[in-house]
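Before I ask anything, here is the structure I am working with.
One chain of protein is taken out of this complex; the other chains stay put.
Right, subunit A next:
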Amino acid sequence: MTRYSAFAIAREAFRQHKGWDRAWESPEPRKSYDVIIVGGGGHGLATAYHLGKNHGITNVAVLEKGWLGGGNTGRNTTIIRSNYLQDPSAALYEKSRSLYETMSQDLNYNVMFSPRGVMMLAQTEHEVRGYKRTAHANALQGVTTEWIDAKRVKELCPIMNIDGPRYPVLGALWQARAGTARHDAVAWGYARACSAMGMHIIQKCEVTGITSQDGRVTGVTTNRGDIGCKKMGIVVAGHSGALAEMAGFRLPIESVALQALVSEPIKPCMDVVVMANTVHGYMSQSDKGEMVIGGGTDGYNNYTQRGSFHHIEETVRALVETFPMISRLKMLRQWGGVVDVTGDRSPILSKTPLDGCFINCGWGTGGFKATPGSGWAMAELMAKGHSPLTDAFGLERFREGRFIDESVAAGVAH
């Protein structure tokens, strides 16, 4: 792997840029691997990366049915934050956020992490109380957030109308080291680092069945032949239900569509991320100048990667009141992703009833921010059999009533 650096750019400039390698290899699958990761999105690649980097396991294949990062990794609104209420979530998301801080250096790949600050607006008295509570909880968890008043909100984001008749801004929960990152680059950076460790990244390889013997996973059948493994990680987000069915267990998950849209590019006007949960909308400005807007989920199961238009209408209607200047903006693109939502809105990182098979799913509407932390924790779980970060996120928590209720922090906006 050629190291990316300012020197490398200068060197290549002198030889017509002919020396750049492909960022990752596309090998033919081997007969078997120590570990197979099903799903080549951010979480799957991060899991593979940390298996190699933290635990020295490099005989790994990542199987992806489409192309890398073609699912929700490339469909989210790239927000990174860790201001969750419950201790297990705060630990996992804060681990993740802290890994983002040094990710570009660790991967030698610019993921454009921009800790520009995230504010979650309180627009009702209930939200004021809820967010003050979260700020106190975060203080105890060691996550730096603060409650700010409406005046400070206006200073941080001057384009906002804080006196709206229906949704006045009463204050906000502010996390200064939260922000955004380039989502495709996260997947590509991990893929490049995995490939450099000798791992196989196999695209257009769809898993069609899971084989097992005496209750232990032995491999997968795919459209590119059978591949054996000693351990397997299922990291496929919206399609977890289908994979779990192959492995012979059910999940407390339903897959629904979540939508987002971007406007035409405009000059820089907003250097923070604003989330407004009361009106189910959130907005930030990308480096290209587009306003990136996320909306709510549909209420019914859907695998089509497109959602209902009336949700877009609701989101935009509410945002226009909060940001009057966007009323004349044209919208460029709108898209949907299939998100896997659990009953308590927290993810599942767990062993499964099938020995050697682990699952990482249920991130619902907020998986992107958790990519590195999820990979770190999942790798530890797969290598050692348990991880302090994943202990609370087991499949059995539903049966035992130990929910990690994040429906307030994660219910809609991400």
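Following the convention adopted for this analysis, contacts are C-beta pairs under 8 Å (C-beta built on N, C-alpha and C of every residue); 3 or more make two chains touch, one makes a residue touch a chain; residues count from 1.
Assume contacts and distances are computed from a predicted model.
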item	value
Options "Na+/H+ antiporter subunit C", "Sarcosine oxidase subunit delta", "Branched-chain amino acid ABC transporter permease" or "ABC-2 type transport system ATP-binding protein": UniProt name of the undisplayed chain	"Sarcosine oxidase subunit delta"
Of A:G70, A:P168, A:G228 or A:G241, the residue in touch with the unshown chain	A:G241
Residue among A:T47, A:T222 or A:N302 touching the omitted chain	A:N302
Residue of A:R129, A:R250 or A:R402 in touch with the missing chain, whole complex considered	A:R250
Selected from A:H17, A:K204 or A:H310 as touching the chain missing from the view	A:H310
Positions on subunit A where the hidden chain makes contact	239, 241-242, 250-255, 298-304, 308-310, 343, 398-399
